[in-house]
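Just below is one structure, and these are the notes that go with it.
With one protein chain withheld, the remaining protein chains of the complex are depicted in position.
Right, chain A next:
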């Protein structure tokens, strides 16, 4: 366990939580929580597209919130870092698509193996090595590429819902400029909800229901592992964790525990396999919201991630209700909120991507991540990192740390830590 980074511990966490709670991290946590809840819509549409039964899809989303929420409560509290936990969206799309082909229990068996792989990588401490091999501009290029869609989706509503979209976006700009105390996102949320209520949004479809996650036994087949388990393991280790860790580090948390996040994601994914869920891992977009300047004072942003966990666990059994409520809001509402919430993250990611070093690798990483191509069933984020780093080694090898004399001393310092 020597590679697992030590954190501040859980003993004083509840007291510190109360102490560090403020308007900024509360609003960031709530926004990230709402963002995470809305991600359930992706699961539901993926499940429907794959022809999965309605009751399974709801069970899947409830497990997502409950299991991910529990892990999301403890990891940020233990490390006092903004590390919200959710699951892999590319993994979710892969999961939904593979169930009709290999069966649910078999898919979950592959999930279990993928989780075990991630756990071993984390425990063995290979994560830091992977992170050093793939330099920051290339990782940030991938992150910027993954997040870009949220940014462009924010602009698209101007086409169909010009008035509410421009009211919401302008309210964000003005609040960011003139209301220094109130987080601009809260203003935008209130303005948006106010507008919806004023324009007579229909809330009659909202219904209340209560449901808990259910236990299921995974089974193992080779084809399920190859079609989905191996890609999922690569996604978890090569993409979700670097994306999340890259974001947190980019926000100035240099000590982000890459090994622990990988190992815990692996363990969480293994647990997920018993509850109809495809993965547990650090959530890049929510990390962006919780670790960004919107979340206020730097050493208190961890509270936002804990709030996400609380929101997830609380909302899980009632997700049927939450889902119908989210459905009541027009889809552009969530698109705009998410885009604005991620604006500064996208900005700083792009600034770091094009800061000079690894220019070619970073550009390719960015373009590949945006293009969303899939090769061998593995999503673009993975290829962005691998091809970006590979091309960078070909074209601009001198930019790599280990191409310089100082490399051995860095290694020594890293292992001593």
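Note that a residue touches a chain if its C-beta (ideal position, glycine included) is under 8 Å from a C-beta of that chain, and two chains touch if they have at least 3 such contacts; residues count from 1.
Basically, contacts and distances are computed from a predicted model.
Trainee: Not counting the visible chains, the remaining one has a UniProt entry; which protein name from "Benzoate/H(+) symporter BenE family transporter", "Actinorhodin polyketide synthase", "Peptidase M75" or "ABC-type branched-chain amino acid transport system protein" does it give?
Mentor: "Benzoate/H(+) symporter BenE family transporter"
Trainee: For the chain left out of this view, which of A:206, A:310 or A:367 touches it?
Mentor: Reading the full complex, the residue touching the unseen chain is A:367.
Trainee: Which residue from A:12, A:152, A:255 or A:297 sits in contact with the chain not drawn here?
Mentor: Residue touching the chain left out of view: A:152.
Trainee: For the chain left out of this view, which of A:10, A:23, A:124 or A:375 touches it?
Mentor: Touches the omitted chain: A:375.
Trainee: Tell me which stretches of chain A touch the chain missing from the display.
Mentor: For chain A, the residues touching the absent chain are 148, 151-156, 158-159, 162, 170, 173-174, 176-177, 339, 343-344, 346-348, 350-351, 353-356, 359-360, 363, 367-368, 370-371, 373-375, 380, 391, 394-395.
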